[in-house]
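Structure, as structure tokens:
Removed: one protein chain of the complex. Kept in place: all other protein chains.
On to subunit A.
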Amino acid sequence: MIDFNPHALLATCEVSFVSKFSDLTRLPDARGHFGPYGGRFVSETLSFALDELEKTYLSLRDDPAFQAEFDYDLAHYVGRPSPLYHAERWSKQLGGAQIWLKREDLNHTGAHKVNNTIGQALLAKKSGKPRVIAETGAGQHGVATATVAARLGLKCDVYMGAADVQRQKLNVYRMRLLGANVIAVESGTRTLKDAMNEALRDWVTNVDDTFYIIGTVAGPHPYPMLVRDFNSVVGREARRQSFEEFGKLPDALIACVGGGSNAMGLFYPFVEDDEVVMYGVEAGGDGVETGRHAAPLASGAPRGVLHGNRTYLMSDEGGQVSDTHSVSAGLDYPGVGPEHALWKDVGRVNYVAANDDAVLEAFRELTHVEGIMPALETAHALAYAKVLAPTMSPDQNIIVNLSGRGDKDILTVAKIDGIEI
């Protein structure tokens, strides 16, 4: 193992910074590493495409014209900025801190995922590739990809685990209506990780004319960096809105973590605000202690390499990747973005887990009390808000990333209720 001392990284600050976490804003390094995590672990055929993508992105990142185009699309196509909504009634009911919901569910296509697909679609357009592919779990990233592909006239193939195709039927049909071809992946555990394997196999075969739009802050460098950057609009807005709405920084941030893109988007612009405490909520499934979960960080899974990056990875003693379990398809993944792995080690973010039961309860509660139906993924963050808020005082503020809306999950919840629709 690489010998890595997280405190050494922080101690390398030569100048004295206001924040003890300033070093975290200077990552990844040139090779795409976040401390011992990240990197580019791919078969050789893809190295060239990743080099190209990195070059393209780095040349455009600071280009005002590119930024202007991105901002325009976010404003006029996605509908940004998304509101920061004060869940007053729910806050009162929980009897503690004020809860503010960052309403990513109000974005076009219904989740934060579109922030990233807009950005990557612009990169695809600049690189002149006529076809995009994506992997998807809950289908939100697939829908967001199919949407931008329709808008730009790109051919679009979406890989989705066969088990997820079953439990997210509405999103599957939605993608098809948008003109995308949805390919059900029958290999392995038939969930998100297998969809990503198959997307990588497609990319290695069609690398000349295909742009791979990865949906989370994982995968080989530069994906974790660029997906983070495109989603950071969430945190930048939330930071500004905090001052507008309650005149100070929030005391805590909460977001669900599968691969970790919505959490990364909210957290990243607050990383140097030491006083803002952050909670990433993973899928506890039947309970971390049962082994039937998808919480590599909260359960302290060993370090491993999958899908192009090194991270915390649920695998058995022989290094075979473990089956995961979660009521939400979007969090049902054995790994996690490498930057989250580093943030766990240096203690910047607390990673916890919410079990399926608590998640369903939070899903129902927000729907009843605030008239907002969250995605089951998002409900993990809400389940933890229910735990945290009562321990805080009414003059404190929590921002929860309401990362997606729950329409797609109605059939799943109905089935749990024993209702056939």
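Simple rule for what comes next: a residue touches a chain if its C-beta (ideal position, glycine included) is under 8 Å from a C-beta of that chain, and two chains touch if they have at least 3 such contacts; residues count from 1.
Here is the rule we go by: contacts and distances are computed from a predicted model.
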| item | value |
| --- | --- |
| Which of "FAD-binding protein", "Cytochrome c oxidase subunit 1", "Tryptophan synthase alpha chain" or "Glutathione transport system permease protein GsiC" matches, in UniProt, the chain that is not displayed | "Tryptophan synthase alpha chain" |
| Sole contact to the chain not displayed, among A:Asn197, A:Thr324, A:Asn397 or A:Thr412 | A:Asn197 |
| Contact with the hidden chain (one of A:Ser43, A:Asn181 or A:Thr391) | A:Ser43 |
| Contact with the hidden chain (one of A:Glu244, A:Glu317 or A:Glu420) | A:Glu317 |
| Among A:Lys129, A:His307, A:Arg348 or A:Arg405, the residue in touch with the chain that has been omitted | A:His307 |
| For subunit A, residues in touch with the removed chain | 1-2, 31, 39-49, 51, 187-188, 193-194, 197, 200-201, 204-208, 302-308, 313, 315, 317-321 |
